[in-house]
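Quick one: the structure is below, and I'll ask about it shortly.
Missing here is one protein chain; the remaining ones are kept as they sit in the complex.
Think of it as A, B, C, D and E in the order they're written, each chain with its own count starting at 1.
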Amino acid sequence: VIELTREYRFAASHRLHSHQLSQDANRETYGKCNNPYGHGHNYRVLVTVAGEIDKKWGRVVDVTRLDSVVRQAIIEPMDHRHLNDEVPEFARLVPTTENLADVVDARLRAAWPADLPALRRVRIFETRNNTFEIGHV
Amino acid sequence: VIELTREYRFAASHRLHSHQLSQDANRETYGKCNNPYGHGHNYRVLVTVAGEIDKKWGRVVDVTRLDSVVRQAIIEPMDHRHLNDEVPEFARLVPTTENLADVVDARLRAAWPADLPALRRVRIFETRNNTFEIGHV
Amino acid sequence: VIELTREYRFAASHRLHSHQLSQDANRETYGKCNNPYGHGHNYRVLVTVAGEIDKKWGRVVDVTRLDSVVRQAIIEPMDHRHLNDEVPEFARLVPTTENLADVVDARLRAAWPADLPALRRVRIFETRNNTFEIGHV
Amino acid sequence: VIELTREYRFAASHRLHSHQLSQDANRETYGKCNNPYGHGHNYRVLVTVAGEIDKKWGRVVDVTRLDSVVRQAIIEPMDHRHLNDEVPEFARLVPTTENLADVVDARLRAAWPADLPALRRVRIFETRNNTFEIGHV
Amino acid sequence: VIELTREYRFAASHRLHSHQLSQDANRETYGKCNNPYGHGHNYRVLVTVAGEIDKKWGRVVDVTRLDSVVRQAIIEPMDHRHLNDEVPEFARLVPTTENLADVVDARLRAAWPADLPALRRVRIFETRNNTFEIGHV
Partner (left out) sequence: VIELTREYRFAASHRLHSHQLSQDANRETYGKCNNPYGHGHNYRVLVTVAGEIDKKWGRVVDVTRLDSVVRQAIIEPMDHRHLNDEVPEFARLVPTTENLADVVDARLRAAWPADLPALRRVRIFETRNNTFEIGHV
């Protein structure tokens, strides 16, 4: 079994604001991330698939197909978007990078073609100092 | 003469939309960057000062003072902000990274204490593939 | 379950010298790292915690508290220090990066608040070519 | 148990061409990578070993010996080489990075001295966007 | 005046062999780079243009046009190619990175549209340790 990790990138804006918290609690919890005008990041998304190497063509996955899945499920709906206003999952879910990783992972699993090798892990860099990872054994 | 280049970072959102262009021209010119909800970036700002090494303490600049100038002029007003809505210069100026570099440079020059060594260069990374630089001979 | 990995940095000096080896064996084993005057590194420390995303505020951990634990246990006692002379564990333990990883991990576990999500992994970059990792299943 | 990951690098050329596929299928499958003149990469190889820290000298592995194993098995036969023409395994095996990871892993395991700590993982970066990893539990 | 530096990448193979040197002198001069089967690199090419910011749309250059010039002059003829065998300039010119920088610079200047801002600099990374730069005042 071999793993391929492929990196994708998108730029988006967001605002950290929880509908389950009061205005004051939001401000205290999220600080400047609660700014109503929002702010943004260059997100790096690392997608890992795991499978056997195909004997004939020496590949673990058809990268063109993998790219197409990621582009349709993640890049097109999120790149150059405001996560709170334009990505339905965040209409009421606060777009922390934890929740973003969860949404990216759920979207990929929902869109995953049965004949692609297994999705093993999703990892998101919010800045160079913070990464979030969700894995599947 | 020695140069010190120091890196700062901030995360902001923006929308590319020129008041001098029609709605259609904006869409055609800026594409997905014209999205009315905005999007964002992690900007890296490199500030270069040039001067002589102080014989006594071996430094070209008091870094604490340099940081304070940059923090007040750039980081506090721009970090975790929406450039169009919260930075006055962009009320009518389109916040491309070219114009952002120009605004950062102008703000630093306006705030620059007379006794700091000369501001030589401002460089901004929008993504890892694009950098913009304004220099002063 | 989601993992957050957060990067910290500190600059320290050390000397590789084992009290269990003769002078000659020390010189042969550690080479230029045995230099009695010491040398130093910029260490990068990656701390990984694993837990569930809090439904209400969308976070796996309160980063301010995590930073405070790491700062008190690791950064303040080790940053801009000589590991052999100023960090008690290395009074008789040779400060290889293996032992440093072990000490960092032990200090974090000892200081870990019961209500923080589990400490999953500690990883240290000594240079860009060498990393050391200690994990907990 | 601690893991050490050490990075090595080599520059090589290759051509993706499978003897089990027709000329047309090769062109369709590998596109520009099937170019008969070949092309090349700077490969980064990360080798991870896992073991206990030696009490006496504070190391998990003698890095000089590890380097010697990797140099003889991988760097000397592959650096500044054409993988298809000069590395015997690729005489009939298509040198995708998946197969390269497999060959690197097999060569290391075959050459591994019994008294070195266990080889845990091999990871290869083909470009900054694609990495391939083979692990051993 | 502002400078934009934009990064492009291509993967190619080459062989260092000068038609002005004997077989022995080639081997001695270029060492393993003279290997007749060739080897390869991931080249990073940084192209810098300098000009004024257009008042209306806030850009120094139309990036789509810049990309198109670089793609036609450099990326398409060099990416996934063998420089000696497939890039005419290297039929008799040894493809060191110095000469590659010179060829890339000459090709860009020859293809440069009169209405694009000036080409200021070309910089090529052969590996992370070596860069070559040609500038125009």
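Worth pointing out:
Basically, contacts are C-beta pairs under 8 Å (C-beta built on N, C-alpha and C of every residue); 3 or more make two chains touch, one makes a residue touch a chain.
Predicted model, so just to flag it, every value in this text is computed and none were measured.
Here the chain not displayed is in touch, across the complete complex, with B, C, E. Within the full complex, the residue among E:L66, E:A101 or E:L119 touching the omitted chain is E:A101.
Residue positions on chain E in contact with the hidden chain: 16, 18, 20-21, 29, 93-96, 98-99, 101-102, 128-135, in rising order. On the side of chain B, touch with the chain left out of the figure occurs at residues 1-7, 53, 55-60.
By the touch criterion stated above, the residues of chain C touching the omitted chain are 9, 11-14, 32-33, 35, 37-42, 79-82, 85-86, 127.
By definition in this document, only the chains that are shown with their structure count from here on.
Summarising the inter-chain layout, the chain whose CA centre lies farthest from the centre of chain D is B. Note on chain placement: the centre of chain C and the centre of chain E lie 42 Å apart, centres being C-alpha means. Annotation: 29 Å between the Cα-based centres of chain C and chain D.
Shown for chain A are the residues that touch two or more other chains, of which there are none.
Chain pairs recorded as touching, per the definition above, are A-B, A-C, A-D, B-E, C-D, D-E.
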